[in-house]
Structure formats: structure tokens, C-alpha cells
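Structure below; questions to follow.
A single protein chain has been omitted; all remaining protein chains appear in their positions.
Entry: chain A
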């Protein structure tokens, strides 16, 4: 792994190499934009970007030709909501009695901070380890980008999430501090001391504290700030150190200065706010926030009961990242759960994409395509609401990218997008199809993982002249 990662680094560093064109020709190509697949189509990548794709799309003379006849070609899957790269082993050393308690995972999991002093100020990026085996395993199954959110620890505010790539290199970040993540449903109630009402007051108080600090915000366009003391050079508008030491605060503050400062870009609409809610009434409360704080760039995460208020979500224009596979009344905020949720929201005009808002968020993102296929399959179930194949593919690619404003960069095979391309040996929404090849930013990726090495070590159990430990 380390060797291949280094190799990939070298390739990335050697810019002229990536200038070479790659033409993937003759495959069944899905653009990821909601359209249906195109037979016998070509995809061209150059300089790490998509040049174009389509039927008979011209192949540059100098391109490396990849024969994809009989194969399917799609943009890489964008995991719409995940904790990829944050945990190697979710539960390893100690757990408080019973299941689900706070965990001391001996340094192998960084997804949650129940005992730290900060909340909204937390930036998930330093916790991301691109060499986590979860990254390699998902990459080998066609996942190339992921929305990564921290788990809520001591507050309803979990902190700032990122969008990452799953490339075999040490530079995973596509967009740092892309969004703030907040819990406003059942989990929010728990983090707010016991009730949803308290969660909403905490939320408003936090934005009040942020608005006090807003006046002291350093202009991002000003490049003249010297890097000294607590006034670092600020180029990222979502940098939580944006507020200088002179900012005055009320006496009745509850948030640390960093936490309050981190919410300034949320309040200003410079940073997305992903809100996790499931229950219909909680969703409506989130829609109302938009009237109270018009600048918020809201995205709803979860929305198990979204179909019951789908017209209102659609009218708000707020995108939804949903778990496709929720159909149990697993809690009192998910009583109306049904597989038809996504299709019904989609039909009402909601901008829906698929994520994993559950225990599967650290490692099973490769199963998003299974659930997308299940949504397509609902077409044969009377009374159920399916999604088209093209829409299902978009919900795995361009739709989650669009939810966090990155549709111009990732999630489709349109010209100018990053060169994230997957070749499958069959319909990618069938789990009987496997990945043949993956490119990220135009760089061909290794598909070897710890799992494939274990497989190869033990595929033949016949005793040999040396123990298994010598096979690799």
C-alpha cells in the first residue's frame, strides 16, 4: 500500500505525465447527469480532467486507448454522506457497557469527539487518513469521492466537514471546511440536554453568538494581514480563526470563541449547513430556519419521513441527502420509513441524493450502488415509487456533488470535471458487477487492498514448504 501510494504521489508530482490523454472507448457510458446510458460511447480524459464523453466522441491521436467494449463506464461514485477515512476499526479496545456507548478506539477512530472542548470549530480534515483500508476498499469498488462529516460529540454542532477523493496518495482533500454539520432531530435533542426544543434554542443562540462576531470578521479579499500571533493569513473564508483577538463578545456566551467564529461563515451563507433530521415535523422546522436566517445554505441529511412533506421540501429548494435503505420504524422519528421515500421526494421535485446516514458510514459506501439499484427495481413493485436508472446513477454521482455545490468539479463525465472514471464489467447498479479500473483526477488507481492480499494468501489452503505468512 505505502509503495503504491508513493508511486501515485510520484505520478501526480510529474505533471507532464498526466498531460497524456486517456480515451476509454466503446463502452456503455453513463454521464451521471441523470441521462440514461449511451451505448458504444467514448470518454476522454486529459490533464486530469474530463475532456468529454458521448457516442463517437473524438479520440485524440496521442491518447492511450482503453478498450471498454462490453463494459460500463461511469463517473466515480460520490459517497453522499460518510465518515470515510476517519476510522480504521470502529470498535477496537474499550466500549462503555452495552452497545453504542462512547468509544475509546485506541487511536484508530477519529469520527467523534465526545470529550473535547470544541464543537463547531472542529475541522474534520486533520483526522482523515488517506491510507485507511476503508479508503482502499471503497476505491476498489468504484467510490472516488466522499462527503465526510464528523459525528456530533459534545454539542448539536459536529463541526466542519470536507469533500475528499479516495486516490492512493497523501492529498485527499477536494474541499476543506465545505460545510458545518448539525443534529436537530433525536440526536440533536440528546446533545442539547434532552429535547428538540432545547436543540433549537441552542442553535439560535449559537447563531446569535456568531452574528456578534460577524462584525469583526476579517475581509477575506484582504491579503494584507501579516501572519503573526493570532492573526494568521486568512485565505479560506471558512477558516475558524477568522475572528481576531479584538472581537468583543457578550458576557452570556456559551460557545468558545473558536466555535462561535466557525459559525460566522454558516450565518453568512459562505459555508453549507448540513442538518440531520428524519421526522416530518423536524424537517418542517428546518425549512422554517430559512425564513429566519435567509442566508443559510441548508442541506437536509436523512429525511426518512421526507416523502410526507415532499412538496414543501421541493418548494424550499433545499437539497436532501437520504439513506436509500431505510424502511423500518427504527425510531420514533422514522415511523413513516419506506423504500419509496427517495422516489416520492424525487417525483415531487426534491433534489435528492444518496448517502449513508447510519452505522454503515465508515466503510460500506460501496453498497450505495446496491441500494440505488434497489430503488430502480421498485418499478416492478405495485404501489411503490421507483427512480429511473439515470436518476439513480445521478443520485450516486452528480446529485451529492451538487448538494454541496461541487457539481462543476466532480460527479459527472461532462467536460471540465475532474477525471474520476470507473470501468465496470457490467451494469454498475448490479452487485454482480465488479470494477475493472478506476481513475481519480486522471490517475489510474491501484485496486489492490489488504482484502485482496488476504484473499490471495488463503485462496489455496494446501500445505506448502513454508507457512502462509511467507505467501505474498
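The rule is short, and it goes like this: contacts are C-beta pairs under 8 Å (C-beta built on N, C-alpha and C of every residue); 3 or more make two chains touch, one makes a residue touch a chain; residues count from 1.
The criterion applied here is as follows: contacts and distances are computed from a predicted model.
> Out of "Na(+)/H(+) antiporter subunit B", "ABC transporter permease", "Cholesterol esterase" or "Amidohydrolase", which one is the UniProt protein name for the chain not included here?
"Amidohydrolase"
> Please pick, from A:39, A:115 or A:432, the residue that touches the omitted chain in the full complex.
Checking each option in A:39, A:115 or A:432, the one touching the absent chain turns out to be A:432.
> Out of A:213, A:267 or A:376, which residue would touch the omitted chain in the full complex?
A:376
> Of the residues A:134, A:271, A:412 or A:445, I need the one that contacts the missing chain.
A:134
> Among A:347, A:367 or A:409, single out the residue that touches the unshown chain.
Here the residue in touch with the unshown chain is A:367.
> Extract the touching residues of chain A with respect to the undisplayed chain.
That gives, for chain A, the contact residues 88-92, 94-95, 97-98, 133-134, 137, 280, 305, 308, 325, 327-332, 334-340, 362-364, 366-367, 370, 373-374, 376-378, 380-384, 429-434, 451-452, 454-455, 458-459, 461, 468.
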